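Let's turn to chain A:
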Amino acid sequence: MDITQGRGNTPAESIFERVLPNAVTAKSSELFAHARKSSLWTLSFGLACCAIEMMSTHMSHHDLDRFGVVTWPSPRQADVMIVAGTVVKKMADPIKLLYEQMPDPKWVIAMGSCATNGGPYYRSYSVVMGVDHLIPVDVYVPGCPPRPEALMYGIMQLQEKILKDAKERGATSQAS
Partner candidate 1 sequence: MIELAHLQVVSAALFTIGIYGVLARRSAVLILMSIELMLNAVNINLIGFATFVDFGGAERALGQVLIIFVITIAAAELALAIAIILRLYRNRSSVNIDEIDLMKW
Partner candidate 2 sequence: MQVQQQARTADTIDLMINMGPQHPSTHGVFRVVIWVDGERIVKAEPHIGYLHRGSEKLCEGELYSQVITLFDRLDYVANLNCELAFCLAVEKLMALEVPDRASYIRVILCELNRIASHMLFYGVYGLDVGAMTPILYGFRERERIQGLFESVTGARMMHNFIRVGGVKEDLRDDFEPRMAVLLEELKQGIEECDDLLSQNEMFLARTKGIGTIGPTEAIDFGVTGPSLRASGVLEDVRISEPYSIYERFDFGVPVGTYGDCWDRYYVRVEEMRQSLKIIEQAMAQMEPGPVAANVRRIARPPKGEVYVRTESPRGDFGVFLVSDGSDKPYRLKVRAPSFANLQALQYLLRDAYVADAVVILGSIDIILGEVDR
Partner candidate 3 sequence: MVTPSLVLFYAAAALTLGGGLGVVMTRNIVYAAFALLVAMMGVAGVFLLMFAEFLALVQVLIYGGAIVIVILFALMLTRVQDFEHLSDNRQWPIAAVVAAAIFGLLAASTVGTSVRTTTDAAGATVRTPVAFDALGESLFTQWAVPFEVASLVLLVALIGAVVLVRTSGGRD
C-alpha cells in the first residue's frame, strides 16, 4: 500500500501567491482554475475495453473537444490521466511512472469498474483491484464500460472539482 505521494492536483505555489495580497491571489487562483478546467489535456492511454469507449467519447459523435479536452501522447504535456481498463500487476509500475511523469497539477479519472475496484476480474490473481491502490484518483466513473455520456459527466465533475478546490484553497489562504 504505497500510494504515490506528490502534490498531485494542487498546483505549485505560483509567484503571484508570494507577491500579491491574499484577496487578489484567491481571485487569481480562481481565474487560473477556470483556465485549467477549460483545457484538460488527457493522456492518450487506453488499457482495455474502456479504451474503446474512451475513444468513442473523443470522436465526432460525442466530441470531447467541445470541452477543450484533447488527447496528448506524451505524459509531460498531459493534465488528466484517464485509466480506462483493467490494471494488471505487471502494468502497475508503468502506470505509477506515467503518473509521476505528468506535471502538476494533475488529475486521474478511473474509468470503468476494473479501474475502480477490479470489476469482473475482482478475484483474479494478476489484477490490481482498483487503480487507487497505485495512484490517487479524483473521479470514479462506474460502468462496464461506462457509456461515453458517463465519461463526459465524469469530466464535468472533475471540472467542478477543480473550481471548488481553487475556491477552498483561496478561502483557507485568506483565513491564515
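One rule holds for everything that comes next: a residue touches a chain if its C-beta (ideal position, glycine included) is under 8 Å from a C-beta of that chain, and two chains touch if they have at least 3 such contacts; residues count from 1.
Quick note on selection: all candidates are chains of the complex that A comes from, given by their letters.
On a predicted model such as this, the values are computed, not experimentally measured, just so you know.
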Fill in the blank from the handout: The one of 1, 2 or 3 that touches chain A in this complex is candidate 2
Handout entry: Parts of chain A lying in touch with candidate 2, wherever the complex brings them together
Key = 43-49, 51-53, 55-56, 59-61, 73, 75, 85-86, 88, 90-91, 94, 98, 120-121, 123-127, 144-145, 147
